[in-house]
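Note that one protein chain is taken out, while the other chains of the complex remain in position.
For clarity, chains are labelled A and B in written order, and residue numbers in each chain start from 1.
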Amino acid sequence: MKSIVKRIGIETVQDIEVINITDTVKETVAASGVRDGIVYITTMHTTSGITVNEGLPDVEADLVSMLTRLAPEFGDYQHQRFLPSDGQMAVNSCSHQRSLLAGMQVAFPIENGALVMGSRQTIYFAEFDGPLYREFVIHTLGL
Amino acid sequence: MKSIVKRIGIETVQDIEVINITDTVKETVAASGVRDGIVYITTMHTTSGITVNEGLPDVEADLVSMLTRLAPEFGDYQHQRFLPSDGQMAVNSCSHQRSLLAGMQVAFPIENGALVMGSRQTIYFAEFDGPLYREFVIHTLGL
Partner (left out) sequence: MKSIVKRIGIETVQDIEVINITDTVKETVAASGVRDGIVYITTMHTTSGITVNEGLPDVEADLVSMLTRLAPEFGDYQHQRFLPSDGQMAVNSCSHQRSLLAGMQVAFPIENGALVMGSRQTIYFAEFDGPLYREFVIHTLGL
């Protein structure tokens, strides 16, 4: 059995955005040599997410809009004060909330060396506190 | 190690509904011959979900009601216009949003050939854009 952990760095450019990482996942699985198994993709941050949806700009904009509505930037938050551990004001409680709603990972089966996915499924890294340098992990496990 | 990918087709009958697929998952795991490992269930669509909750009609109705409230059918959506790629009007932005909130998959351990689940846990295929023919995948991985 192979277990291959690949760290991927990404520079996000907006406060909130969804970035299509489907090709990176497919290439990583192909390079792993795993023919039958599982791949799952996990963010390493608590103000971001990994999610799957359809790769249409309209749909992406509406997902962002929903998260902004359900977890608004300004609210009656406790996490909006000076944080000694960070040396600055905490202003990203909404980013943590959006992360909970979006989820931090997704998985797909690998069969005969290819991902088993629906034709419209697109894998996204979701930034909720950008712009920042971010890392996510693609873990391929199998034979 | 075995890695068995099983595709399941399902005909949904309502615009939004949750369909109990627990028995299908259990039967698929039993048929796989895997004694110790993992099973996870993944939808192949971006306007549906896989989720776990208690198998009571009242609870199911309230889950549907919450998703309808948090991602309403009509809103200030960008994804409500003629889509050349589909040859029709896009009217399902709320379906994509509900899919993000519900999640696309769940997993359970397999121990001595049986799923490790709580007594009230019921696995659902969640339709958010029906009625449609749908597919989900049950992937059993282990020894």
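Simple rule for what comes next: a residue touches a chain if its C-beta (ideal position, glycine included) is under 8 Å from a C-beta of that chain, and two chains touch if they have at least 3 such contacts.
Here the structure is a predicted model, which is why all the values come from computation and not from measurement.
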item: Omitted-chain contact residue, chosen from B:I19, B:I38 or B:A90; value: B:I38
item: Of B:I4, B:V25, B:I41 or B:A102, the residue in touch with the unshown chain; value: B:A102
item: Footprint left on chain B by the chain that the document does not show; value: 1, 36-38, 51-54, 56-59, 61-63, 65-67, 70, 101-103, 106-111, 116-118, 120-122, 142-143
item: Absent chain, residues of chain A that touch it; value: 1, 3, 5, 40, 42-47, 70-71, 75-79, 81, 83, 90, 93, 96-97, 99-101, 103-105, 107, 135, 137, 139, 141
